[in-house]
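In this view, the complex is presented without one of its protein chains, the others remaining in place.
For reference, chains read A, B and C in written order, and residue numbers begin at 1 within each chain.
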Amino acid sequence: MLTTEQTIMWMEKMSIKVQENKEYLTSLDQAIGDGDHGINLSRGFSEVVSKISATNYNSSSDVLKDVAMTLMSKVGGASGPLYGTAFLKLSMALNEKESTFETFTTGVDEALNGIIMRGKAQPGEKTMVDVWSPVVKLFKETNEFNSDKLKDVAREAAEATKDVKATKGRASYLGDRSIGHIDSGSMSSYYLFEALAEVLSEGAK
Amino acid sequence: MLTTEQTIMWMEKMSIKVQENKEYLTSLDQAIGDGDHGINLSRGFSEVVSKISATNYNSSSDVLKDVAMTLMSKVGGASGPLYGTAFLKLSMALNEKESTFETFTTGVDEALNGIIMRGKAQPGEKTMVDVWSPVVKLFKETNEFNSDKLKDVAREAAEATKDVKATKGRASYLGDRSIGHIDSGSMSSYYLFEALAEVLSEGAK
Amino acid sequence: MKKIINDPNKVVMDMLKGIELASPDRLKVVPDTTVIARKDAPVANKVALISGGGSGHEPAHAGYVGPGMLDAAVAGEVFTSPTPDQILEAIKAVHGGSGVFLIIKNYTGDVMNFEMAAELAEAEGIEVEKVVVNDDVAVENSSFTTGRRGIAGTIFVHKIAGTKAESGGSLAEVKAVAEKVNMNVRSMGMALSPCTVPAAGKPSFVLNENEMEIGIGIHGEPGIERKNITTADEIATELTKRILDDIDYTGSEVAVMVNGLGATPEMELYIVNAKVHSILADKGIKVYKTFVGEYMTSLEMAGCSISILKLDDELKDLLNAKSQASAFRV
Partner (left out) sequence: MKKIINDPNKVVMDMLKGIELASPDRLKVVPDTTVIARKDAPVANKVALISGGGSGHEPAHAGYVGPGMLDAAVAGEVFTSPTPDQILEAIKAVHGGSGVFLIIKNYTGDVMNFEMAAELAEAEGIEVEKVVVNDDVAVENSSFTTGRRGIAGTIFVHKIAGTKAESGGSLAEVKAVAEKVNMNVRSMGMALSPCTVPAAGKPSFVLNENEMEIGIGIHGEPGIERKNITTADEIATELTKRILDDIDYTGSEVAVMVNGLGATPEMELYIVNAKVHSILADKGIKVYKTFVGEYMTSLEMAGCSISILKLDDELKDLLNAKSQASAFRV
């Protein structure tokens, strides 16, 4: 489903989205966290882009492995290990397999499991899990890739974190005062899936 | 010229003026100094008033000696030793002498000399000397006390410090930037002579 | 944003250079890393202590590197946990053959990054143990949530575990005493003003002229409650009460730390200290040792935290021993 080239385009698109929304992501994190999420991901994804544009790849899996390692060593904070783990699991799931909708579905599922394993958050705790989890559900419930649906599900899920009280991550320290603000990691996860949707729908044209 | 009672009234009036103008004096000192002149004198003169209202005096000189000692030990900064020295010299000049216009003139002259001896400022350096010195001149040039003249001379002298570049005191650190602001110690010295003028003209009524 | 910096994205590297140049005889930056280590690291046959976290908490953590405290401090970006590879570099740089002990403050990011580094080090055959410090009573200690944060009380862990290691304690002994400190220390903070992450360029929150935040963390996060500003005595009373409500200190001896968050004049910290002492005296709690100053800051935030550590003879001896770290005097 996802060619090596498309994987690279996915990461480039994600990087552009993160740079464009750096201040917005940071302001979301300032409201209920420590105000570095946009800065962290902007640093991380520019490193990702320089890394993968300087390397030749034979598979999606190899690209995603470098993405994982780069995020792990350049982002830090909570989102670094979480995104790093997610991409590592996705890379592993796609390794030496044909990239089909099914293998990709397994991949995002394992990525979500990786995030949960590392971060110990369940859905409903106002973390990026709240976006990854309905996205995985969508993949599992459908049998072909639908760009528009993916975008809608991810965006709605990210926006829905606004009404949730955080019990994991830094926002949890605020208790009820965390209600009324979108979770920054959920918003960046939405950008990630939006980028994927855009890459694949362009490819479809 | 100045009875014991009038001396006490003089200090009480001065204290009221200082409290009323505490913020103004402080703001003058903030502009070109360290912003404590109003606070310093307000602390000092309230102590003066409590001290002299709790004591019985037989002479102006004794009152003024307590004023001097109180200011010396409660004000600090530049103005504490300077006003302290001034009142000490005035007290000494009036000691065991009849309080006439002549003895008082000698007293303010010696007070001014005390200020100059301690602070080493000459007229024209934008310090309280710029008020004391024309006031002493006025006393010397006339042979009876004139309230209105005293007020006018002191006020004009204080206001005239505005156009002077400071070469002594903290304001000197500002160089040319000290021009355009009235010297705080000159302003408080004006209040002192204004208070004296008011006490003596009330007495005259 | 008003800061004395060159490039908001290079503050950590610039700072590390300045730290190394300030103490060339005592400290070194491990080349191509963000790790500050004891000049003489690795120290053979000593348990090596590593702490760290995001930058912006100076003197934490580099100020606590030195004989009797830490062997290395790992600096992340401002308010961002360092990454596993950097922590691994620190582990390798200070490992002297008797194992490495990690002092982690309880934040999701810090815990994950340090744990990943520990896994990597163990894969290379280095024995690693850790403590996760969670002294901040502003946050409820629940196993369903992230739990309490680690704040200024962490410095007591550095000192006491550090001295234990320096005096020959084994990895297990160092861990045990670190856990004991963590069990017995509680902290709580408040702020009068926010701080600005250099790369963010604007303050993390806005407080009105008459407002303060109670239960603030050390990353510019809002606190747990916004209130009208009161007197130093009332602030000290509220913070101390929250701490004393959490453990029973009655009849014990304690160490007190009044910590400035960055912009608070030392004068104000001493005013708070006077009240804390009078509250403790009233409750029959004896103060064995007091620390007033900036120990764990949050950039230029105005505010303070109070930490209280319950002591026994072992902790007293370890706290009292001389240390040569620049930011901690006993």
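Basically, a contact is a pair of C-beta atoms (placed from the backbone, for glycine too) under 8 Å apart; a residue touches a chain by one contact, two chains touch by 3 or more.
A quick note: this is a predicted structure, and the numbers were derived from the prediction, not measured.
J.: The chain left out touches which of the shown chains?
T.: Hidden chain, whole complex, touched shown chains: B, C.
J.: Would you mind spotting which of C:209, C:282 or C:313 touches the chain that isn't drawn?
T.: Residue touching the chain left out of view: C:209.
J.: Using the document's definition of touch, tell me which of C:48, C:104, C:121 or C:192 contacts the absent chain.
T.: C:192
J.: List the residues of chain B that touch the chain left out of this view.
T.: Missing-chain contacts on chain B: residues 26, 30-36, 38-40, 43, 72-82, 118-119, 167-170, 172-175, 177.
J.: For the chain that got dropped from the picture, name the residues of chain C it touches.
T.: Residues of chain C in touch with the missing chain: 2-6, 11, 14-19, 21-23, 55-56, 58-59, 63, 192-193, 209, 212, 229, 231-233, 235, 262-274, 277, 287, 290-292, 294, 297, 299-300, 302-304, 326, 329.
Convention: only the chains that are shown with their structure count from here on.
J.: Could you find the two chains linked by the most C-beta contact pairs?
T.: Counting C-beta pairs in contact for each chain pair, the top pair is A-C.
J.: Based on Cα centres, what is the most central chain?
T.: C
J.: Would you kindly tell me how far, in whole Å, the mean C-alpha position of chain B lies from that of chain A?
T.: Chain centres of chain A and chain B, defined by C-alpha means, are spaced 74 Å apart.
J.: What whole-number Å value describes the gap between the mean CA coordinates of chain B and chain C?
T.: The mean C-alpha positions of chain B and chain C differ by 54 Å.
J.: I'd like the Å distance between the centres of chain A and chain C, where a centre is the mean of that chain's Cα atoms.
T.: It comes to 32 Å between the two C-alpha centres.
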